[in-house]
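Take this structure, written in structure tokens, and hold onto it; I'll ask about it next.
One protein chain omitted, others in place.
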Amino acid sequence: MAVHHFQPTVYYTAIGTYPPVLEIQSGDTVVTTTVDSAGRDGQDQQVTPRGNPQTGPFLIQDAEAGDIVSIHFDHLSPNRKIGRTSTTIAPNVLDPHYVASQMPSGGGAEWEIDLGAWTAKLISPENQISNLHIPLEPMVGCFGVAPPREQSISTATSATHGGNMDYRGFAEGVTVYFPIFVPGALFYLGDGHAAQGDGEIVGTGIEISFDVQFTVQLIKGRDIGWPRAEDQNYIMTVGNARPLDQALQHATTEMVCWLVDLGLEKSAAHILLGQCIEYDVGNVFDPAYTMICKIKKRTLEQVGIWPSAVWP
Amino acid sequence: MAVHHFQPTVYYTAIGTYPPVLEIQSGDTVVTTTVDSAGRDGQDQQVTPRGNPQTGPFLIQDAEAGDIVSIHFDHLSPNRKIGRTSTTIAPNVLDPHYVASQMPSGGGAEWEIDLGAWTAKLISPENQISNLHIPLEPMVGCFGVAPPREQSISTATSATHGGNMDYRGFAEGVTVYFPIFVPGALFYLGDGHAAQGDGEIVGTGIEISFDVQFTVQLIKGRDIGWPRAEDQNYIMTVGNARPLDQALQHATTEMVCWLVDLGLEKSAAHILLGQCIEYDVGNVFDPAYTMICKIKKRTLEQVGIWPSAVWP
Amino acid sequence: MAVHHFQPTVYYTAIGTYPPVLEIQSGDTVVTTTVDSAGRDGQDQQVTPRGNPQTGPFLIQDAEAGDIVSIHFDHLSPNRKIGRTSTTIAPNVLDPHYVASQMPSGGGAEWEIDLGAWTAKLISPENQISNLHIPLEPMVGCFGVAPPREQSISTATSATHGGNMDYRGFAEGVTVYFPIFVPGALFYLGDGHAAQGDGEIVGTGIEISFDVQFTVQLIKGRDIGWPRAEDQNYIMTVGNARPLDQALQHATTEMVCWLVDLGLEKSAAHILLGQCIEYDVGNVFDPAYTMICKIKKRTLEQVGIWPSAVWP
Partner (left out) sequence: MAVHHFQPTVYYTAIGTYPPVLEIQSGDTVVTTTVDSAGRDGQDQQVTPRGNPQTGPFLIQDAEAGDIVSIHFDHLSPNRKIGRTSTTIAPNVLDPHYVASQMPSGGGAEWEIDLGAWTAKLISPENQISNLHIPLEPMVGCFGVAPPREQSISTATSATHGGNMDYRGFAEGVTVYFPIFVPGALFYLGDGHAAQGDGEIVGTGIEISFDVQFTVQLIKGRDIGWPRAEDQNYIMTVGNARPLDQALQHATTEMVCWLVDLGLEKSAAHILLGQCIEYDVGNVFDPAYTMICKIKKRTLEQVGIWPSAVWP
């Protein structure tokens, strides 16, 4: 149950089997930082090339392929005053005929982060919405573990190992479960957002460097197909693919499997999800899109499959 | 501002240019009923063939192609005790490999609707989730106006004219705006659900007959591309297409256009939506899927484009 | 076995249950004309509004829902000298980032049709490819029968009933089989192309009016799910949907079913198609895309399921 204070000096823009920066044990907590998607740190200095650079990898001792690792985000906070966004909606998110004729010119926007007021305020460009200030909702855009088959996968996309999922629900207090594909799991994280609209449709949230604290747990001998998660109110599954229909298929199927893991007969799981399922949209900007499937914990309690421990 | 009490005797399973059952004026209110998706009425009697049979069409006087009609759902309530659902998740919503090997056998489920407790309780089949009772969230699955080009489109799908969108947000208190394609608009509605999971992934919500009251307003000389809506907290746009990516393109583009209609410069609309947009998933069962794009009214107020009247 | 000479005076831009223009019998031949997609006839006069106006509907006596009608294109020929195309690739067919920044401006092109040389020659605009002359490959872009559920479906799209499929293989000598959904089948055709690239990616082939001769056969009591076709070398199935993946699913499944109809065990049909299937791309411009699945007749002969009559 050690607490590790780790200051990164190297960052990766692909998630793969790179040399671990720190070895930790199940139950340990890591206090660290992440740079923003452009490689800028808490002093707004460029310290590594752009492209969702990741802090890590963290090796979890005794982790093996076929196990699960859980990551609990104990604390997530922007650690500087300035955040940045793009300014035009991605052309893949708009009607092709609109894109052909009506796209505004691009550029960047800057936002002032006020941790006291807990808001982000648009400070440039000056335009009609200069009064806009929105509540902070810090979240981690890109995180995951080394993928299968000796792959190394760009932090500009996502798959079964996690990656750039850009889901607003991946915030402080959430626990995310990943399948493990390589010895030590090799966990990475980065791409913090002070806030973000669903889908990350301009290709950015409010990009900013973070102070992060997370705690890992190793769950031996349990396999999952896609990332799973839980927060106070929901259990959630994640599908990463294109089109969004396929991401939705992955997430829905993983949720059926989770309910069966929790003790429901398959036929009961289908009926239950039919009337109680909810979907959230994650990233719709990357090569792979992200769909989240979720169900309320209080619904599960009602049918007697909660609060069992998620994993025995 | 008349109030019409209308008892349907004919129902349609396509939305097109059929003879109007009632002529009304802008501002009028209609109190009527809908049968369930299987054609069963408030006495649970089969009165018309299955397939989302629609009450209507209601002709709005003076409505012409190029105008908009708004429908406010004043009151929506199940009007009988028994609702029904399917029991298996649709194969298009699950991983193909799961479908090939692990589908449970199908069938039907019955739910008891308790309007006092405001719950739906699963009463058959008996299984592990027999304790399940879920809060009622009455919503209209399928409604819309006669489509363009003299088309008549099945109530098993959706397009620019509305149709079978199965969005949980189409509940009491919402106002939905449709483009008008034919003289009189010709409004239809049906397919009430006592409750429904996102996506209508088993192909049904809790299907039930409804008492309905709605009020129409005609907005002359204003054109929109896709259905729009508002409730107490949000303005919303709707895209209907496959894949879900394309539905999302339609809904997002329509929202950009709406914000521009409301006075925002295009570049400001893009920045604003980038960090403040939200998506909800409607029907993912039909030939056309439904995606809803929405933004909070209080965000719009902050940037000074609300509470102007939506339509002058 | 009558031969009907029919001169159209009315045209439809949706395929539905409109009053028949001619009643014919199984075995009959019709000699008629079609206007081009813009409603211009053999004298290049606008005689009806644009939008793939259809000649028909032709009612086939004794045809009932659940039967099949076959259409053999005995003769297809442009009947004037001038054809027209659009000049820009549709934005839905190009990378969104290309569309956002590099689309050329639109316009129209004119082509001279030389029935002696059997070529189409670009005559305007003048540009680098003014020498281009391409072989004529006359084909019918849009044809089909009245759809199910009392629908009337725009000639700008396609579904199980046929419609705007824009497949280059729908040329003279092909026989196309449609499922019948309404009494009399109600067959329509139009949208002739002197030639066309795969996909109709500029939204047009070389649009031109046609002289057409076709012969119908009614096949009682046989049902199919999607249009099927055969020419000298292939049997073919058609899927119409978006995304193209789904069109491909429909066409592939229909081909498996056809092989089973022809006497193959399902497992043999799967093995055979695995190594012998071919795909062609039809329309990728419309709301619904078209994929063709085909297999060589000589392959079927080899395994002894051909030349049986296709339909007993």
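As written, the chain order gives the labels A, B and C, with residue 1 at the start of each chain.
The rule is short, and it goes like this: a residue touches a chain if its C-beta (ideal position, glycine included) is under 8 Å from a C-beta of that chain, and two chains touch if they have at least 3 such contacts.
If you're wondering where the values come from, they're calculated on a predicted model, not measured in any experiment.
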Legend entry - Of A:Ile153, A:Ile219 or A:Leu273, the residue in touch with the unshown chain: A:Ile153
Legend entry - Option from B:Pro49, B:Gly66, B:Pro96 or B:Gly221 whose C-beta touches the chain left out: B:Pro96
Legend entry - Touch criterion as defined above, residue of C:Leu22, C:Val47, C:Leu115 or C:Ala268 at the omitted chain: C:Ala268
Legend entry - Listed residues C:Val31, C:Val47, C:Leu115 or C:Leu244, member touching the removed chain: C:Leu244
Legend entry - Contact with the hidden chain (one of A:His4, A:His97, A:Arg242 or A:Lys266): A:Arg242
Legend entry - On subunit C, residues whose C-beta touches the chain left out of the figure: 85-89, 92-96, 98, 102, 104-105, 109, 120, 122, 125, 127-129, 131-134, 195-199, 201-202, 204-206, 242-245, 248-250, 252-253, 256, 263-268, 270-281, 284, 289, 299, 302-304
Inset, instruction - Mind listing the subunit B residues that contact the chain we can't see here? - result: 90-92, 94, 96-97, 99-100, 103, 243
Legend entry - Touching residues (missing chain, whole complex) on subunit A: 12-14, 16, 51, 148-154, 156, 241-243, 246, 287
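By our rule, only the chains that are shown with their structure count from here on.
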Inset, instruction - Take the average of all CA coordinates in subunit A, do the same for subunit B, and state the distance between these two points in whole angstrom. - result: 32
Legend entry - Centroid distance [mean C-alpha coordinates] between subunit C and subunit A, Å: 47
Legend entry - For subunit B paired with subunit C, centre-to-centre distance based on mean C-alpha positions, whole Å: 34
Inset, instruction - For subunit A, jot down the residues that touch at least 2 other chains. - result: 92, 94, 96, 243
